[in-house]
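For this view, one protein chain was removed and the others were kept in their places.
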């Protein structure tokens, strides 16, 4: 790990130093675990006591919090306006990824007519098929498969056993995690009658997956190639683990999608959306820009306006659930009973009061 | 890609030609993207204007639509009775999969006593263990693992890094997508008391997975081997990506299951079922033939009759959801309050009218 002073960090991140800018840092850790030589992160007021007690050598502190402190923190501090972005950048500076030497591991299988930049690293067991193109400074971990005619842009990092199927295109600086699959066949089936009762015919999937720049794709996530047109993942999209993106989906730039989400075929998701874990979106929908979908939500209709959308059942003790959920099967009947009551009340003569009586 | 005339297609697909049957085709594309030499697909009336504007050289058109046209389409047309099946077949004719030359890649690890047909293709890094059998015209992509004693039938296509564990049987013409796992251990646990509070014992899983003919299994889908008996996937079943099929499930022929579905242990699903994405089916259930389960649906009881079944929450704006969902925890109380009201109304004396008054 590199050694940097707090002042070095300031040179990269901006902000102002409180205390000793020469304190030497060789890593970062949580407030609880940080020790000498380590940077800690005070990302919110609720961690203030923990920060005061931390053995961290220095702290990154949000400006808004620093301004409100009545007594200074015991550590040297770098006070910044945008703490989350600085948190990310400081970690990248203090924990740079090791960059393996360029070259093709002797156990890799590389087709004669593919193009691999001399600065790229091709790991053990990788298979690069005919016509594939690997850009400068790409790093491919063990057992990656780049299909015929597929291409990776500049400085992509593919961890172990990533599969990019034939013809797919990945832009610059992609990060693809282990087990992810780009360009598997979409689930295209056509029903074919036959005397035995019929069967499914496979619809060949001749589109591609086209992935923009600065995209991250999580472990064991799958993105299907288009049926005729392409499946498109725009610039800056971030996908977590175990996500399924079906054929012909289009995900707008800078949309972030958490783990276990499924998106059925031909759905278009706008830009700057945030989709919570395990949300499920059916096919052929349009989701507007700047939409937030809560975790666990099922989306079965277009969302045409920015905002937050939800559809989940609240958690209950099982005994309570048994009692309550039974009524969900009779909600229509219940609503009708309420309507009947309303009518009965309305049809009653105005209640007579003693004064009105004859 | 091959070059075929529209008349060549007609020879394979049937139907009638309107316009020039000699138009040459070398591929297919969407109506929007198709250009000269490409076949387009007009699969429904709502795409009619798009079809008229398409640069496609020829169109595949459903008979029922063609008969109702008041003015002919500008392109040569092949009019067919079963458009979806013809769509699949035309794509397969115009975009045939490249068939790699037979042979075993030198980097594959092949046990001495396995049986690999001379027409099969074994890709780089594949591992074929003792006693495994690979049928004629099988194609195994990179890094497939065929466990001891497992077998693949005729003309199976395994894409990159498919794992078929020991003893499992796959029929003819299977298509297995990257990362799929056939025959992982079922989740079999037995509770064992001990002075420390108890622990789980693994129940060895000694059954197999038996997959019929013409089955397709999606990327990163997992199918567990049976505990004692086998897990069975019958002929013609189609499984999308990221599906979990637990031990001892039995899936009837020609059932199609969309992505992200989970099926817990020992559940039997009938023939010709359609299960929407992210549906979840608990264990030890029986699902009848010809059942459709909507996307996102949770199935916790047997389904004994054909039909469509659903259990999802409708999507709401988050603020509406907050207001509405709170009542789900008190639905039983609400129903009781309605009952009380009904009783109160019923117990009221019939409203007296002025005429009746003494």
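Labels A and B are assigned to the chains in the order they are written; within every chain, residues are numbered from 1.
In this text, contacts are C-beta pairs under 8 Å (C-beta built on N, C-alpha and C of every residue); 3 or more make two chains touch, one makes a residue touch a chain.
These numbers come from a predicted model, not from an experiment.
The residue from A:7, A:55, A:111 or A:316 that touches the chain not shown here is A:316. Note that of A:74, A:103, A:277 or A:307, the residue touching the chain absent from this view is A:277. Per the touch definition above, the residue from A:242, A:281 or A:303 contacting the chain not shown is A:242. Screening B:31, B:170, B:246 or B:273 against the full complex identifies B:246 as the residue touching the chain left out. Only one residue from A:91, A:111 or A:190 touches the chain missing from this view: A:91. In the full complex, subunit A contacts the hidden chain through residues 27-30, 32-33, 41, 82, 84-85, 87-89, 91-92, 95, 97-98, 105, 107, 123-125, 141-143, 159-161, 175, 177-179, 214, 216, 218-220, 236, 238, 240-242, 254, 256, 258-260, 271-272, 276-278, 295-296, 312-319, 321-322, 325-326, 328-332, 334-335, 338, 341-342, 345, 351-353, 357. In the full complex, the hidden chain is touched by subunit B at residues 107, 109, 125, 127, 143, 145, 147-148, 161, 163, 165, 179, 181, 184-185, 187-193, 197-204, 206, 220, 222, 224, 228-229, 242, 244, 246, 260, 262, 264, 280, 282, 292, 294, 297-301, 303, 307-314, 316, 320, 323-328, 330-331, 334, 337-338, 341, 344-345, 348-349, 357-358.
Rule of thumb we're sticking to: only the chains that are shown with their structure count from here on.
Mean C-alpha position of subunit A lies 25 Å from that of subunit B.
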